[in-house]
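Some chains omitted; the rest stay in position.
Letters are used for the chains, namely A and B, taken in the order the chains are written, and counting of residues starts over at 1 for each.
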Amino acid sequence: MDEKTLRGLLERFKAEKVDLNDLIGKLKSLPYQDLGFAKLDTHRALRFGFPEVIYAPGKTDQQILTLLKKLTERCPGRKRVLVTRITGEQAAFLQKRISGLRYFPEGRILTGKIPEHKTAGYIMVISAGTADLPVAREAEITAMVLGSRIKTLYDVGVAGIHRLLDSVKMIQEAACLVVVAGMEGALPSVVAGISGKPVVGVPTSIGYGASLAGFTPLLTMLNSCSPNVVVVNIDNGFGAGFFAHLINTTR
Amino acid sequence: MDEKTLRGLLERFKAEKVDLNDLIGKLKSLPYQDLGFAKLDTHRALRFGFPEVIYAPGKTDQQILTLLKKLTERCPGRKRVLVTRITGEQAAFLQKRISGLRYFPEGRILTGKIPEHKTAGYIMVISAGTADLPVAREAEITAMVLGSRIKTLYDVGVAGIHRLLDSVKMIQEAACLVVVAGMEGALPSVVAGISGKPVVGVPTSIGYGASLAGFTPLLTMLNSCSPNVVVVNIDNGFGAGFFAHLINTTR
């Protein structure tokens, strides 16, 4: 029941064309989502500052196109969309059919308009090895598209720990950090010890044998001695970037 | 090399009693921790706003007493300490020997002076079942002792989902949330869908059989469809409260 219908109903009640008991019955049986949950849903879009995110794997090119069209129709000027884990081929298919889309191959992300005004604070994205880069870039681009300022420090695993120490100031002044690591997954703890800021650890499936496809760094991060480390799913760069942006824009 | 020695060295250089090359050699070989890392360590205390946290299990009463004394000597007036997972017997033993300590039996926490001035924003701590309460209270008291305002909503599992919906406004206005759940561990996702704020999920070891001593809710939370959920270790109420306080005081 949209507002217009409700308004008409109430006016007919006032005009005594609808009985009070009937009206109350109708109001009581109003699908609550019309009053409440649809609002919640709108709230959700407002709060998250982003209408919808599309996870590409397992969807056909055509399915993604349909979803994207529906989303971009709502706000045609802005094209605020985010498609994650998308291949170059899929992205090219979509860019031919919808104008104004931009593809980030390193982070496997397709997006539209990137906001010009950025947050005052910045998120620092740190990764351990070259192989962790796609996940780190997914986090970086996600947070950037959402509107956060980003600084990055890549390839600072154990072999390059001095690079991490070179950047102590930048690490300590970040609003929060996303730290991406596979194998032993010890980097988030080390960064968290230096930084003191909220650290979102992202285990990656990089490694072999006892790395257990990412479960070893996941377990390591969950056991961090530093209490300023939390964890997201293996390879979930998007989730980490999203969460870091939330922290960065809290209050 | 303490500052006094350094000062003397430089004065002797100025007085031409020490050669420039010798001085540079000495400065280069300065143990870096004297210049750098000890400072980092001080920074750490400043940043976290809390000198040290003691995890009681596996320590004798005497060991905890010694640690507490060292900590309270540093700032005798304030007694800013936090002992977690401590039994009533241990707490009583310590309270007899150090004045000004306060014990929270529900959260198994011993602490000293609780700050009077609280943060503007509040952390909301939500738990699913009665059995999850000790972990929820550990999170609540940790964040409170650190200085955050707290609101709580306990016992809102599936059977009482309407209570959760009764509190939508309070959930949406929180700065961030700690959601504690055992068994299936679905509550953080549901709260995250309603709230849109950062949610720290805490799986608990409550349950039997296929709850896998907390691994089932842990896995559930890591797979949350809501991107505003992060996870800490099973039963780690302290870590969740600490992290939520960090978010609440960011910027």
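In the analysis below, a contact is a pair of C-beta atoms (placed from the backbone, for glycine too) under 8 Å apart; a residue touches a chain by one contact, two chains touch by 3 or more.
These numbers come from a predicted model, not from an experiment.
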item	value
Given 2 visible subunits, total identical subunits the whole complex contains	8
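Here, only the chains that are shown with their structure count from here on.
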item	value
Angle of rotation relating chain A to chain B [CA atoms, steps of 5 degrees]	180
Footprint of chain B on chain A - complex, ascending	40, 43-44, 47-48, 53, 120-121, 168, 172, 175-176, 193-198, 200, 218, 222-223, 227-234, 238-239, 242-243, 246-248, 250-251
